[in-house]
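To start, the structure under review is shown below, and the notes come after it.
Here the complex is missing a single protein chain, while all its other protein chains stay put.
Naming follows writing order (A and B), and every chain is counted from residue 1.
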Amino acid sequence: MSASITGTDKVTLTRPSGARTIKNSLAAVYVTLATVLAIVPLASILYSVISKGFHLITSSSWWLQSQRGITPRREGGGLYHALVGTVEIALICAAIAVPIGVLGAIYLIEYARGKKVARAVSFAVDILSGIPSIVAALFIYALFITVFGFGRSAIAVSCALVLLMLPTVLRSTEEMLKLVPDTLREASYALGVPKWKTILKVVIPTAFSGISTGIVLGLARVMGETAPLLILVAYGQGINFSPTSDVMAALPTMINSGRDQAQQMPGYERVWGAALTLILIVMVLNLIARGIARMSKLKEK
Amino acid sequence: MSVTETGESEALDPTRSPVAGHKDVSAHTPVPAVNPSPRRGAAPRASDSRSGVKLAKIGRAGDRTFLGVSAGSGALIVLLVVFVGVFLLVLALPSLLDNKANFLTSQEWKVSGSELRFGIAGLLWTTVLSSVVAMAVAVPIAIGVALFITQYAPRRVAGPLAFLVDLLAAVPSVVFGLWGIAVLGPRLVPVSEWLSTHLGFIPLFAPGIRSPGTVFVVAIVLAIMILPIVTAISRDVFMQTPRDHMEAALALGATRWETIRTAVLPYGRSGVISASMLGLGRALGETIAVMIILSKPADNAGFVPSLFAGGETFASKIANNAQEFDTPSKTGAYIASGLVLFIVTFAVNAVARVIAERGHAKS
Partner (left out) sequence: MAKRIDVTDVDIFYGAFHAVADVSMTVEPRTVTAFIGPSGCGKSTLLRTLNRMHEVIPGAHVQGSVELDGTNLYAPGVDPVAVRRVVGMVFQRPNPFPSMSIFDNVASGLRLNGVKNKKVLSEAVERSLVAANLWNEVKDRLGKAGIGLSGGQQQRLCIARAIAVEPQVLLMDEPCSALDPISTLAIEDLIGELKEKYTVVIVTHNMQQAARVSDQTAFFNLAAQGKPGKLIEIGSTEKIFSNPDQKATEDYITGRFG
């Protein structure tokens, strides 16, 4: 920079000195390369699952049949059994995690903001959000199976997933409640509305789309979780609706149980079909979450 | 509904003097009333029959219930966390006490015989090695992507690009595992061989196994898995760089890169570091992708600290042996290793949070 001030009398409007231009270009090349490098794995993963699994998911039997009685050597069957398990486990998990998470966030923002007790709860949520899924699974195993003597079950999986979903729901709800301007709360109080009604009828509806987004993203995350399924329930090829049974299929374990087959077997292709289906479900949930977020009545800061 | 009923008859009656019944108020003149006899404590009761305003009775049950329920949820979360910690510790302790090997320094893992001998040294090494390498690979790329999205790409490109990187976060880890062992792993074998041939004198790069199931492949897959997290957070902090910092640099004649170096990167530093730590935390606890890719060494094989060897991480060890949790002492050994993972992840996340908060305080 000093060169142009002291080195010449003329005003130079050309490019800066050589070294600086080169550095600038190198940086541009680097960030472009990094971006390409980040997109390559995504493209490769999508290519792999689509090229190997797409022909499977277009048939109706894929969505409507189970794998009962179908050996890896045989073609056919579907993932209805795993779909049932994945959806059921996720819904039971959400039924427990969503109320606790949303109410916990309400407590933190509406009642305890700035108080010491809020810091304690917040710290606990931080710990919870860092618990690896395998540790959550181990905890539920130790509690339900070692101590209480229950068998393995889909409900146990849901409970382990609660530990993972709870912090996601709570944190996203918290963020959304923070975005609700205090002027709205005051407007409601000024009408003589008690606090609880203000929260339920004014604050929550205003933040509703944001809270739903968090819930849907949390659901997407737990649907892809595998570790608790490995430890807490056995994979079965048949359809089972009972969440207390010790055998229940789910998409991640369907993938995991078939991955050791030889590459040429139809059973191996079904693994990729299941992977494609799982990606599709999770991505659709993510898109839904984005769609809901777009309807939000609150502007992000 | 008391609001509509309250006092209409009285208030709308213009004949009723507003002063009636208030002899004790000394000043009604609209000048500053210096009240000689403050009536503090002698105020009439709210429900006083003389008063002109009827205040509605408000049920407080709703407020009390709602506060109770939400505070209960908060308390439940705290109790849950304490319970998880204490409970795991209680179940792990007997096995830890019976352990004949050194828990922290031994690489042995014999939990099924008559004698308990287990240590976490090998698990810790593989877990930390794979995660740290993953972070080292992912962070520079994530910074590049975040810079590209926030500083280089035109708006029309930046949005979809950010979306694509976010999509990567939507891929379940079991799919990463499948893809890693079937697609990426075989392609990385030549890279591993080249590295171990030329740098094999360093123990970290010593020749290991000739299969895709190496720590190296795991590390690369973990890097791809944490890339979207680190990118997303870095993107957010870069985006928040104050405009005037950047304009100040540009006004001094700085090139785009100089602007980034002097304004954007320093501003985003703590955010990027904390994002990297969060990514590291995720990588440490990853289970299924590691379990699918990493080949388990034979029981009698010695421990090889190389990137190109197989091995087991805390998470994959526990998941691999899930079917064997039949005795409390065995389960206790796995729980003990799970606890170590919990503590390590917690420490990493705590560091991330402290850095993020410090950065927040500064800006």
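Here is the rule we go by: a contact is a pair of C-beta atoms (placed from the backbone, for glycine too) under 8 Å apart; a residue touches a chain by one contact, two chains touch by 3 or more.
Keep in mind that this is a model prediction, so the values were computed, not measured.
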(request) Would you indicate which residue among A:69, A:99, A:151 or A:192 is in contact with the undisplayed chain? (result) A:192
(request) Tell me which residue among A:69, A:205 or A:291 touches the hidden chain in the full complex. (result) A:205
(request) By the contact definition given up top, give the residues of chain B that touch the hidden chain. (result) 1-4, 6-8, 11-12, 18-19, 21-22, 25, 27-35, 38-40, 43-48, 50-53, 55-58, 60
(message) By the contact criterion defined above, which parts of chain A meet the unshown chain? Give residue numbers in ascending order.
(response) 114, 181-194, 197-198, 201-202, 205-206, 208, 297-298
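One rule holds for everything that comes next: only the chains that are shown with their structure count from here on.
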(message) Report the inter-centroid distance (CA atoms only) between chain A and chain B in whole Å.
(response) 13
(message) Under the stated contact criterion, what part of chain B meets chain A in this complex?
(response) 3, 56, 58-60, 62-63, 65-67, 69-78, 80-82, 84, 87-88, 91, 140-145, 147-149, 151-152, 161, 164-168, 170-179, 181-184, 224, 227, 231, 252-258, 260, 281, 284-288, 291-292, 314-315, 318-319, 322, 325, 328, 331, 334-335, 338-339, 341-342, 345-346, 348-350, 353
(message) Quick check: in the complex, which residue numbers of chain A touch chain B?
(response) 1, 4, 16, 20-21, 23-24, 26-28, 30-35, 37-39, 41-42, 44-45, 48-49, 99-101, 103-104, 106-108, 110-112, 117, 120-121, 124-135, 138-139, 141-143, 145-146, 163, 166, 170, 192, 194-197, 199-200, 220, 223-227, 230-231, 252, 255-256, 259, 271-272, 275, 278-279, 282-283, 286
